[in-house]
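The complex appears here minus one protein chain, its other protein chains still in place.
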Amino acid sequence: MKYAFSFLAVIALILIAWLGSQIPGMPYLFGIALPYLAMMIFLGGFVYRVVQWGKSPVPFSIQTTCGQGKSLDFIKHDRLEAPDTTAEVVARMFLEIVTFRSLFRNTKSELHDGPKITYESSKWLWLFAIIFHYSFLMVVIRHMRLFLDPVPFWIAWLEFGDGLFQVGAPTWYMTDIGLLAGCVLLFSRRLITRHVRFISLVNDYFPLVLIFAIAVTGILMRYFLRTEIDIVNIKQLAVGLVTFSPVIGTEIGAIFYIHLFLVCVLLAYFPFSKLMHFAGVFMSPTRNMKNNTRAVRHVNPWNPKIIPHSYGGYEDEFREFMVDSGIPVEKELPPKKDEEKDEE
Amino acid sequence: MDIAEGFRFHGDKIVNRWVEYTLSTYTSSGFFLKERDKFANPVGGNFREGLQKLFLLLSKDADPQEFTAPLEQIISIRAVQEFTPGQAVAPLNAVKHIVREAFAADKERQHLVGELYDFEFSVDLAVIAAFDIYMQCRERLYQVRIAEIKSGNHILTDSKCPSSMLDGDNKKNIKTVNGI
Partner (left out) sequence: MSVPKLEQLSQSVVQGPSLAAGAIPTRDWMDIPVKFTPGSYAYVAKKDKVEYLNSQSGLSFPNAREWSPEDDDWKLPEGWKEIILKGLQERLGKFRSLKIFMDCCVRCGACADKCHFFLGTGDPKNMPVLRAELLRSVYRNDFTLGGKILGRMVGAREMTVSVLKEWFMYSYQCTECRRCSIFCPYGIDTAEITMMLRELLHLVGIGINWILEPVSNSNRTGNHMGLQPHTFKDNVEFLVEDVESLTGVKPDISFNRKGAEILFITPSADVFAEPGLYTAMGYLLLFEAIGLDYTWSTYASEGGNFGLFTNNEAMKKLNAKMYAEAERLGVKYIIGGECGHMWRVVHQYMETMNGPADFLEKPVSPITGTVFENAASSKMVHISEFTADLIKHGKLKFDKSRNSHIKATFHDSCNPARAMGLIDEPRYILDHVVDWVEMPENTIREQTFCCGSGTGLNTDEIMELRMRAGLPRANAVKYVHEKHGVNMLSCVCAIDRATLTSLNDYWTPEVGVCGVTELVANAIVQEDETRGELEEGLRTMVF
């Protein structure tokens, strides 16, 4: 049901864009107003969320150590897994963010009783995630060619690399396939793996379907419906958008508006969803803190003033016993006391 | 086509079904079934190993004494998992039906269904042994409880009860603590 709803929602969005953009005058809404609005929500929301997170302090140093900490000279320190300096933290975070190291850690011992299935199954999630995220990143970077005039040389290099296999005409980009495959794989995993299906919410299916639809419309435009769209006009609009002087030329094509509208939805949805993990991963205290808490004091800004049950109070209660058994005391016993300790 | 050959031929399939059947009594049977690593999935791993060994023993008419080790592997887990005693041992019986089904569905080996008396008798012995083991496990569990109390760790929670086990001096102090 949850995944079906995601499909319905995306289909509804597609219909809105398709029908909407046919109405005269509406291209200005879909081509100019909504993209600006979506970008504003995205940037504003993104910054708002990060600031909100930043507003809450990190009262305690709660790093998780995944290896030997720095201690004695002859004990080998695992610099990446239990970082002691800022540089080591940066290296840890870099690998975490760039290679999804924690997911890769998902290894299993090779000691098996059954002859079948070995430990590769535990790397699937890592693999799917890598395919999905890197394809997405490349697709976004390649789109920069639409907004930049002249197109920087490095984008052309990336495009060349991406289309290295020279399949089809125009050349298919690996990352287009990768993005589609990533969506399908992650989506199927949610459906098929029982415990993941049990925990999945609409919020988990919807972005995948949305991104899938964006990729499909994009691919349709590039490979199949090239004649339906006017790439010159699109570039003109894109450059116009970034230079704050947007113009919509003649007919651009409904498929373009669908694509753009879905992207707008994704942008606007981003700051209010789990997609914020993109920013959160940088700020996770268990990963971005140094494991040097005994060497350098971490300060809690709201450290409450709480004093222990005092030694004085403790000695007052037990002085007699302490004196009797020869434990040193601060204050000797008074000459004589009549009160007996109450039992029970 | 003797019965030993029949067991060898269908062995893997029977054990698989048996494991599946046993694990289907758990909430997360999907996970327990799929993950074969004994250390990543102790419940599923131990059941698979235990049932595999047990099936070999049952199918070759082994000495019931030998049932103990694999049964212990399975029953010790089920004894702490909110099953009634009957529920805990019931899946063992299932292998009778699974074997019959497997043979009945195989045209060449249909006749073996009539020769299962010894096998089924072995299963019955295993079920009886499993009851014994279940009880041993439960008794062990209560021993563990008692040992914990005797070792003094129990004093952490309820000072009144274990205080009676301590010598006079300590007894007094602990009572004082209680009287806060």
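A and B are the chain letters, set down in written order, and residue numbers restart from 1 in every chain.
Everything below uses one rule, namely that a residue touches a chain if its C-beta (ideal position, glycine included) is under 8 Å from a C-beta of that chain, and two chains touch if they have at least 3 such contacts.
Keep in mind it's a predicted model, so treat the numbers as computed, not measured.
K.L.:
Hey, which of A:Val47, A:Ile75, A:Val90 or A:Val167 is the one touching the hidden chain?
P.N.:
Checking the options A:Val47, A:Ile75, A:Val90 or A:Val167, the one contacting the hidden chain is A:Ile75.
K.L.:
Just name the one of A:Met39, A:Leu103 or A:Ile141 that touches the chain not displayed here.
P.N.:
Of all options in A:Met39, A:Leu103 or A:Ile141, contact with the hidden chain holds for A:Leu103.
K.L.:
Check each of A:Arg226, A:Lys274 or A:Lys331 against the chain that is not shown and name the one that touches it.
P.N.:
Only one of A:Arg226, A:Lys274 or A:Lys331 touches the chain omitted from view, namely A:Lys274.
K.L.:
Taking the full complex into account, find the residue in A:Trp157, A:Phe198 or A:Phe224 that is in contact with the omitted chain.
P.N.:
Only one listed residue reaches the unshown chain, and that is A:Phe198.
K.L.:
If the hidden chain were put back, which of A:Ile16, A:Ile177, A:Ile248 or A:Met322 would touch it?
P.N.:
A:Met322
K.L.:
For subunit B, which residues reach the chain that was dropped from this view?
P.N.:
Answer for subunit B: residues 21, 24-29, 31-32, 35, 37-43, 45-46, 76-77, 80-84, 86-87, 90-91, 93-94, 97-98, 100-101, 104, 137, 140-141, 143-145, 147-149, 151-159, 169-170, 173-174, 176-177, 180 touch the chain left out.
K.L.:
Using the touch rule from the top, list residues of subunit A that touch the missing partner.
P.N.:
Residues in contact with the chain left out: 5, 49, 52-72, 74-76, 78, 81-82, 96, 100, 102-103, 105-109, 111, 125, 129, 193, 195-196, 198-204, 272-274, 276-277, 280-281, 283-287, 291-300, 302-311, 314-315, 317-318, 321-322, 324-328.
Definition applied: only the chains that are shown with their structure count from here on.
K.L.:
How big is the gap, in whole Å, between where the Cα atoms of subunit A centre and where those of subunit B centre?
P.N.:
Whole-Å distance between the two chain centres: 43.
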